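All protein chains but one are shown at their positions in the complex.
For chain A:
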Amino acid sequence: MEILLSLLVGVLMSVSVWMLLSRNLVKFLFGLVLISNVANLIIFKVGGLTVGAPALITDGGSAEYANSLPQALVLTAIVIGFGLVSFTLVLAHKAYQAIGTLNVDEMTLAEKRQDPADSEKSS
């Protein structure tokens, strides 16, 4: 089971890095969604896997529970990841409206390249 899930983590990680390195902003966004999922899965998985034993306290039973700590962390992470991705999504949309491209290498308004055309415009 552990080997299988590690394989899954590895594949998902590779795919998300591949997407993040893309010059296309939409693919980058897909990578961002995916890497959030991978991160959550990793946190959850390294906390130990217990099949079918939710962390619910039953009366009298002192049974073994699933590890509750990573669950709590992942729950928080999912929600924050959602906030991040929705904001980035809208930002990408607005950026496309303003700049007219989705190529991240051309989105260099914040750090302009030093070329004469730019300095002429700014003066």
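We take it that a residue touches a chain if its C-beta (ideal position, glycine included) is under 8 Å from a C-beta of that chain, and two chains touch if they have at least 3 such contacts; residues count from 1.
Throughout what follows, contacts and distances are computed from a predicted model.
Here one chain is missing from view; checked against "Cytidylate kinase", "Sulfite dehydrogenase", "Dipeptide transporter ATP-binding component of ABC superfamily" or "Na(+)/H(+) antiporter subunit A", UniProt names that protein "Na(+)/H(+) antiporter subunit A". Residue-level contact of chain A with the missing chain is found at 1-15, 17-24, 26-30, 33-34, 37-38, 40-42, 44-58, 65-69, 71-72, 74-76, 78-87, 89-94, 96-113, 118.
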